[in-house]
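Worksheet: one structure, shown below.
Removed from the display is one protein chain of the complex; every other protein chain stays in position.
Each chain gets a letter, A, B and C, in the order it is written, and its residues are counted from 1.
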Amino acid sequence: MKRFLLYLTVAIITFTIGYNINLIYFSDRAPEQPINFSHKVHAADNSIPCLYCHIYADKSTISGVPSVQKCMGCHKIIKTDSPEIQKVVSYWEKKEPIPWIKVYNLPDYVYFSHKRHVKASVPCQRCHGDVAKMDRITRQTVIFGVPFLRVSPLKMGWCLDCHKNGAKEFIGGPVRNGTDCWTCHK
Amino acid sequence: MSNISYREVNDDVVRTMTETGRSYYIALSLCLVGIVITFGLPWVYQIYTGQGVTGLHSPAYWGVYLTNFVFWIGISHSGTLLSAILFITQTPWRRSIYRSAEAMTFFSVVTAATMVFVHMGRPWNWYWTFPYPNQRELWTNFKSPLMFDVFAIGTYATASFIFLYFGSIPDLAAVRDRVAGWRKSLYGALALGWRGTDREWDLLQKAYTFFAVFIIPLAVSVHSIVSWDFASSKIPGLNKTIFAPYFVIGAIYSGSAGIVTLMILLRKAIKFEKYITHVHFDKLGILLVVMSLLWTYVNITEVFTGWYTGTSYELESLSYRMFTTPFAYLFWLMIACNTFFPLLFVFRKVRVSIVAALLISIGINIGMWIERYLIISTSLPRKFLPNMWRDYFPSWVEISLTVGTFLFFTLLFLLFVKLWPSFSIYEIKEDIGIPMEKKGH
Amino acid sequence: MLNRRDFLRVVGIGSAGAAAGFALAELNAPNPARLIPYLIPPEDIIPGVANWYASVCRQCGAGCGIVVKVMEGRAKKIEGNPIHPISKGGLCARGQAGLQVLYNPGRIKNPLRRIGERGKGEFQEITWEEGLTILSKNLKELRDRGEGDGLYLLTSPISGHLKLLLKNFMNAYGSSKYFAYELINYENLRFANNITFGQNSLPHYDIENTNLLLSFGADFLTTWISPVNYSYAYGHMRQGRPGLRGKVIQVEPRLSLTGANADEWVAVKPGTEGLLALAIAYEIVEGGYYKGEDRGKWLAALERFTPRDVAKVTEVAEERIIGIAREFSKTKPSLAIGGENVSSYENGVSNLVAINILNYLAGNNIGISGGIIPNRDIEKSSFIPVNSLMQDASKGKIKTLILYDTNPVFTTPGAVKVEGQLKNIPLIVSLSSFMDETTLLSDLILPTHTYLEDWGDNFTEPSVGYPVATIMQPAVNPVFNTKSVGDIFIHLARNLAGVFQKEIPWTDFGAYLQASWKMVYNKHKDMKEIRETTFEEFWNNLLSKGGWWKEESQAGKKVYISVNKITPYLPKGPASFDGDDKDYPFYLTLYPHSSYMDGRGANLPWLQELPDAMTSVVWGTWIEMNPERATTMGIKEGDVIEVESPFGKIYAPVCLYAGQRPDTISIPIGQGHKFYGKYAEGRGANPLDLLPFKVDERTGAVSHNSTKVKITKTNSPGRLVKMAGWTKELGRDIVQTITPEEFQVKEG
Partner (left out) sequence: MAGFLDRLLERFKIYREPGYYKRYDYWWAMVVDLDRCTGCGACVTACQAENNTPVVGEEESGKGRVLNWMRIERYVEGEYPDVKVKFIPVFCAHCDKAPCEVACPVYATYHNQDGLNVQVYNRCVGTFTCATYCPYDVRRFNWFTYKDKGSFESPLDEQLNPDVTVRTMGVMEKCTFCIQRIVAAKDRAKDENRKVRDGEVIPACVQSCPSKALTFGDLNDPNSQVSKLAGLPAEPYYLRESGSKLAKISKNPRAYRLLEDLNAAPTIIYLKRVMKGSSTIGHE
């Protein structure tokens, strides 16, 4: 009886730990995208600036994914023989958008403006990690080939940290009204 | 009482804990099933569906749940407070009733606390009402009367539990010495190694006296703070300076009546007629008369001053409470229960009549429940803008949960009677005196 | 404590637990959200930033300019177009709820063909190609049989180029049977204006600049003609002119929202408003305020209507009539208008004529600012008395009936029995966005775009003293598999080929509209008001501005009213009511509900939940009754009563309302739908069921204040859902007021 209780307790505790480890550190892992798009090739090898494709990042709350037309703009001529590019072409010919999988997700009650952050010259990498090193977009840093810890937890405390202290790098002081609830909540 | 021997006392108390009849189990299981049906399931339903299952609406955002909350806090009042006051004033008849009364305090605070969670729109975030450091820089609002409540009730529950526990240590030790099996280890742990040395008795006495003194202002403050939940609003019918004393008096009143009811039921249930006698009901009866007069006085003050302000706000709120059906019925029933029937206690014959005491004390508690219900549900539906006026009546969920609180309280008490020495062995012995020595002389 | 084996077990169980927890979290992980990019990014659209499209509101006939907020292809909000001369940036609740027309769950999603018995509601989804083929085949056969005149087209009174297109189509087809019907119409008013002012259009009532508005039952703040514009005008009249505050006197048996805002309420006996107007006219002439040469003639014509005599009939005190007459003549400018309530009596036209002449007699308020500014004439309305249509139906003349945006089954008096008559028609085609009572009876349902998905235009009538044309453009892509009405007819024309191709050569309605506007531009481009040099520029401005208007007020022409000409049209006595006074003691006045109008808004949940302005009732029909009268009859608020007229009966709960004459009960029109989506169905009662069929043959307008009723208390269940708890202020100074005198002094 006593022993059984012990086992049960241990099982419950470790179960909770396991559940939460997954939730906190392993969720939103790099999902397999419909096209094996490599930020590394684009951003690092070819040094394309972020805003070339994510054109709305300095105009709107959302940064926007490039349209298929944008992809085809280059890939009509570049690397047309690659099977991945042919996938893009097939989407283009079917006149279908590419159903990318969203990696950075914010809840409905959060108001986040890409524009404000880009205009305050917060580098994209600050929140999105060094995408130039990623073959597949991921929210994890990779240590010795093992994905570990998210680049940004996208949790309120993390946001506030920057609004209070980190912002000094960009705007020389805390964000004005940066800790007011309605600055980031809607 | 002096014809009772010490052994008999020990036996009687331990008997209540070890000998369990079938009726006890039946009562216990009825209670458990009842709680699941009247409290558990409706609450789960409410959490799942939302507060919409209640009868609450705009502007009557407070209803029966808070009525119950105040009622149970009120009930909690007398136990510990009475025990402490009587202890300090060295009143002898306190001894055989105070343990149960203190337990009553603790349990009704616990019951009241459940109502807080039931009342909340998002009870799963209950811990947000506590100030704990966090990365999100969120803090609680210490200006809020509800925040006062969190601390007042938290402190009160803790203090009254400690008071109850300290007083029980010698008895727990006594029980420990007379039982075997798991009970022995349980009470062994609980008795904290009590051996009954003089030094221990001395320390216990000091600590107990300290808590008795400490708990009196605390108890007064708790119910004052509960009243400020209402009184610090601007709402006509709630914004009353008299509310703090009114609530404290009402609380002691209902608590005392609660003790009377409980004692009558308890002495019957565990056959303790020889320890709880007419003497106790006689004294408690006098207390009730006094409290009844005080309550009536404060009630009249409240109504009178409200009426005399002559403002439309107060007049509408009062006339809604006193002269508009169906609340008028409740109001005058309350007056009957709380002002007139208790006056019968002036007669000794009534005081010592167990049946009369039971009926009147139950009446007082019904009256006091109605009082809280009327305060809430006749004030909020008559706020400042008549366009929003709308009557409030509880839904079946609220009524069911209300019944559930009584069952919950009963359950706690049933467990208490079985697991805790529900009468103070050593103090009853004090009451008996020292028969051996007396014999010698 | 723990031995080795236990320790290992604990480790084992622990890691198993952790793995299970991890796995469960993995399984519980929400499905990843998708990021769908544009295929080709539209220019000018930034995701997350709203686009605004100017258009026109079609929730009533007023033609308010609107702007629609669109984000990511979805309409989010409708607001009044701030530069539009009709709406001036404002928009009523009905207009706001246009979004729920667009996104209504009750919309018809695909073309439907009836498979079961008519009226059973059994339909089969078909493709557009099939649907249009069925119709064009039928039309072809009909024409080939030489029965082209058997094609009937019944629409709501639409304006603009759509009307032109429909007309062209019908002409090309060889049918003259293009009609319009709507319960709440202004045909009587047009007719009366033609008699008095010699113009058949609705004039611009310049409420904005008037100093005394004498309104006979015109609820211009909620439903009458152009409520948003009139509300703006009302606000301006009251507080928009420093030091000047216009006064409003409202004459009506039931205190409407406009009455509540008026300074004085004259609770006239129903049906005698015209006589009251004549008495005022008499006093104006008699008191010497009318200075025309034909004063004697007028006096002779009006001599039967002395205030003393009329006071008895109207139950308005003689002194009050005289007082109003004097005030009306002395205040300049003053304006008398006759509204829905007045025109809906059986003698509606005469009442309106009587009211119109007040404007003439009291110093000729016509053509001046603050008075009546006539518009240009419009072509004769195609409005039809629905009974003549029904006669045609019963005679079998109607071979094919095409219905668009009209619901005669619901909006005609119960005595007409439209439902039965429609049975005689071989083919009924309904072009409708919603399954309503009439659509349910049709054989072929071709679902149409709502106005937020469609092209179109609107020539506002009445305008605001200068012509206003508003463009309707699709703000969003069609939500369902629907088509524009224009497109349907263009498609039909293509299917029918032949002469149609010449008449209607366009590929779609948008192209047609643009081509039509090009013609308009070419015709008028030399006007100084048109600054654009090319049509493209003009068209783009049209779309971005929302329309075209001249932006300057026309000076109206003065009119002369000849007594002899007008006399035959004056009311002879009180309006007649069906049902004798003994059996039917109450007058029944029906009024369009401020949110649902004639019932079309009842399927919009926002409007259902918008408390009625006067009684705050939501989600149902109610019967307004005078509280004292109700008490004497033992009726309490919320009691369901039976209202019986000689023609039918309905049941609805009573709402006590002090602004109600004791001898009158009022019921709003709009609820009581049998089929109209889940928000409207089976809700309340349709008071039109109580009505006889009385129609002014000259205008086709149905009279809906034409019967008396009796009421009986019943024990039927029913509920009155009122939002307001209490309507007494109890001296709490909630709505504070100052008197006009104090106001004048303080404003100085």
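We adopt the following convention: contacts are C-beta pairs under 8 Å (C-beta built on N, C-alpha and C of every residue); 3 or more make two chains touch, one makes a residue touch a chain.
In this text, all values refer to a predicted model and were calculated from it rather than measured experimentally.
> By the document's own contact criterion, which visible chains does the hidden chain reach in the full complex?
Taken over the complete structure, the missing chain's partners among displayed chains are A, B, C.
> Pick from C:Val56, C:Val479, C:Ile566 or C:Leu588: which residue touches the chain that isn't shown?
C:Val479
> Touching the hidden chain in the complete assembly: which of C:Glu141, C:Glu303, C:Asp580 or C:Glu742 does that?
Of all options in C:Glu141, C:Glu303, C:Asp580 or C:Glu742, contact with the hidden chain holds for C:Glu742.
> Based on the whole complex, identify which of B:Leu32, B:Leu138 or B:Ile162 touches the chain you can't see.
If we include the chain that is not displayed, B:Leu138 is the one touching it.
> Hey, which of C:Glu147, C:Glu264 or C:Glu532 is the one touching the hidden chain?
C:Glu264
> Give me the subunit B residues in contact with the hidden chain, please.
Contacting residues on subunit B, toward the hidden partner: 49-52, 55-62, 119-123, 125-126, 128-129, 138-141, 143-147, 150, 229, 232-235, 380, 383-388, 390.
> Can you name the residues of subunit A that touch the chain not displayed here?
Counting only subunit A, the missing chain is touched by 108-109, 111, 113, 115-116, 119, 177, 180-182, 185-186.
> For subunit C, which residues lie in contact with the unshown chain of the complex?
These residues touch the chain not displayed: 48, 71-72, 74-80, 87-93, 95-97, 99-100, 102-105, 221-222, 227-229, 231-232, 234-236, 238-240, 245, 255, 257-258, 260-261, 263-265, 267, 479, 594-595, 605-611, 613-614, 616, 618-620, 626-628, 658-662, 683, 719, 721, 723-725, 727-729, 732-740, 742-743, 746-747.
In this text, only the chains that are shown with their structure count from here on.
> Draw the chains as dots and join the ones that touch; what shape do you get: line, ring, star, complete or other?
complete
> Report the pair of chains linked by the most C-beta pairs in contact.
The chain pair with the largest number of C-beta contacts is A-C.
> Going by the average position of its CA atoms, which chain sits the greatest distance from subunit A?
Of all chains, B has its centre farthest from that of subunit A.
> How far is the middle of subunit B from the middle of subunit C, if each middle is the mean of its Cα atoms, in Å?
Each chain reduced to its C-alpha mean, subunit B and subunit C end up 63 Å apart.
> Determine the centre-to-centre distance between subunit A and subunit C, using the mean Cα coordinates as centres, and give it in whole Å.
Chain centres of subunit A and subunit C, defined by C-alpha means, are spaced 51 Å apart.
> Please compute the C-alpha centroid of subunit A, do the same for subunit B, then give the distance between them in whole Å.
55
> What are the residues of subunit A that contact at least two other chains?
There are none in subunit A.
> Can you check the complex and tell me which residues of subunit B touch subunit C?
Touching subunit C from subunit B are residues 312-313, 316, 381, 384-390.
> Mind listing the subunit A positions that touch subunit C in their complex?
Going by the criterion above, the answer is residues 3, 6-7, 10-23, 26-27, 31, 55-56, 59-62, 64-70, 92, 95-103, 105.
> Under the definition above, what is the set of subunit B residues touching subunit A in their complex?
134-137
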